[in-house]
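Here the complex is missing a single protein chain, while all its other protein chains stay put.
In order of appearance the chains are A and B, and numbering begins at 1 in each one.
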Amino acid sequence: MSAPIVETRNLQVRFPLPTHFLSREKPVLHALSGVDVQITQGETFCVVGESGCGKTTLGRAIIGLNKPSGGEVYFKGQRIDQMDETTRKPIRRDMQMVFQNPYASLNPRRTVFDTLAEPINHLMPEKTKDEVRAQVEDVLAATGCDPSWQRRLPHEFSGGQRQRIAIARALVTNPAFIVADEPISALDVSIQAQILNLLADLQAERGLTYLFITHDLSVVQHFGTRVAVMYLGQVMELATAETIFADPKHPYTKLLLDAIPKLEGGSFERPRTPGELPDPVNPPPGCPFAPRCPLAAERCRTERPKLREISNSGSMAACHFAQ
Amino acid sequence: MPMLEVKDLHVAFPRGKKDWIEALRGVDLTLEKGERLGVVGESGAGKSMLAFAILNLIAEPGRVSNGSIALDGQNLLEMSERQIRKIRGNRVSMIFQDPMVTLNPVLSIGTQMIETLRAHRNISRRAAHKLCVQKLKQVAIPSAEGRMDAYPHELSGGLRQRVVIAIALLTDPEIIIADEPTTALDVTIQAEIMALILKLCRENDVALILITHDLGVVAEVTERLMIMYAGKCVETGRTRDMIAAPHHPYAAGLLKALPQNAKRGEKLYQIPGSMPPITNLPTGCPYHPRCPRASDICRASMPPLEGGVACFHPLEQSQEAPA
Partner (left out) sequence: MITWRALLKRFLSDPVAICAAVVLLALILMAVLAPVLAPQNPYDLMQLDIMDSEMPPSWQPGGDPRFLLGTDTQGRGVLSTIMYGTGISLLIGVGAVLLSGVLGITLGLIAGYKGGGIDAFLMRLADIQMSLSTLMIAIIALALFQAAFDANVYADYAIIMLIVIIGVAEWPKFARTVRSSVLGEKNKEYVDAARVIGLPARKVMWGHILPNTLTPVMVISTIQVAEAIMTEAALSFLGLGMPVDRPSLGSLIRSGFEFVFSGSTWITFYPALVLIALILALNLLGDWLRDVMNPKLRRGDD
């Protein structure tokens, strides 16, 4: 395997919770507790999990929106999480982000042109006005936006059109790596396919690498190269998309796959017991999934399983009993 | 005679002084006792409007401008507010997407349940309390007795929605209308809630109108399906049959665009464009600008709903999807 384009080593993010300034307790929310991923050039690395599992925090920590509390983030071999702004600036051109909600991700008071020109003006100050204009028009054409949209404001567009504009903004500096945080989950069903196809086309044309964050496993199955399943700030299973759907190793992955509604029916036939995410402020000492896990034994409640290679499968799973 | 029969339902909202905009443009619907019907559409298709209209809950200045809604032969639209209230929350219950629409944040779960029950039943407080605990147990809420004193914010999203379902079941309704009951929830929680709704409907012979945008959920839960587009029903029929062989090009397009129906690595089928807003509908069939089968007659006049399909050029059984 070639050198990864993005790599995290033991990445941790903790959020201090607001308290009264006199209180002695300083509760901390553990959003990411030690995540190691290597993202290879040109792949679509999917992160799936339910709300509160830390998948969005992982994307934001890699792109630099959340400061890691521990661990390291590398981009093309350079450590970026502790870089100062001037050194990091050239790297920012290469890393961009597409957000979930196209109704909030575009500044409502800026025209499409202003929104698209800002990354170039800031990150590539050497560009002339004409070059900026040409670059904006190129990227609009590449994302299926009409050139006449440039002078208009975001509220004039539908959700799908706005998401195209948001993708255009992410691409305008010609990045190599894009974090896509639930880019289709706020869109209508008939629009989701349009945006997924656009992302796939752009990847093929420009050799992009995606970190694709989603809760929708059917999208992963279609779109993903490799998949990391997360639970309570940890990676539970890591494998190629084919493997994970054909032969899930971790009991949580199995639960997730079982929960997808299927067109053939039959998934909701037997009643399920309520399962809840453990409190991320006081995570259990052992495996976070143990309270919901059918396989859980005494060992799972005391000893946290490490992500390990499962023999003869190509999968990695953080489970004492997976095989 | 069906238990619930909606005929030619129109809902209109005023625009300006004289102009009216129709959000529902003639919808028919029937529901037998114990039957589960799915209503699918994109946002703005009018599916939630339909639910609100059935319960006579259309907010001012909108109004039902035409049609009839008959429950056991009685037209709900001709009833006084007092008579409607005897039906709403009693014979017909509703579950909303956001549990906090139903739950009052400043009252304990128990107080809310007991009040709801006593509003419809002449029953002592003690007996009501007992019945409420029983309902909470029925929706598999752990330590139901203790939860009666809990406040909504103390419960997780999944448990809150379970409480809402328990409230909806309190009066042993004949019909439950569920408007996107699991859209805000995670997949595993969605599976729990939908499995629960399915089980309860079957056990108590309750009819269900499930409003959602998720074809997978509909396929799992419902027996009959209705697909809406721009305020009209475009296709209705048995869920199994429609998912296996849709006739309307829109229904076929929606199904074909799902990632689970596409081969890995191939492009997804995409429906071009987006649904027109109800304020700006094209002439004729509202779907014709996006439809691969549209001809002159589609542009000129609206196809009637015949044999469950509102299309001049429906797909034949043998055909898999639109060209």
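By our rule, contacts are C-beta pairs under 8 Å (C-beta built on N, C-alpha and C of every residue); 3 or more make two chains touch, one makes a residue touch a chain.
Treat the numbers as computed from the prediction; the structure is a model and nothing was measured.
Shown chains touched by the undisplayed chain in the intact complex: A.
Within the whole complex, the absent chain has one touching residue among A:E85, A:D130 or A:E205, and that is A:E85.
Touching the chain that is not shown, out of A:I63, A:L171, A:M230 or A:L277: A:I63 (per the contact rule at the top). Considering A:C53, A:L106 or A:I195, the position touching the chain not shown turns out to be A:L106 (whole complex). Touching the omitted chain from subunit A are residues 21, 60, 63-65, 85, 88-89, 92, 95-97, 99-101, 104-109, 118-119, 122-123, 155, 166, 169, 173.
Convention: only the chains that are shown with their structure count from here on.
On the subunit B side of its complex with subunit A, the touching residues are 42-43, 140-142, 156, 158-159, 162, 186-192, 194-196, 198-199, 213-217, 219-221, 240, 243, 253-255, 257-262, 264, 267-272, 274-275. For subunit A in complex with subunit B, the residues that touch the partner chain are 50-51, 158-161, 188-194, 196-197, 200-201, 215, 217-219, 221-223, 241-242, 255-256, 258-277.
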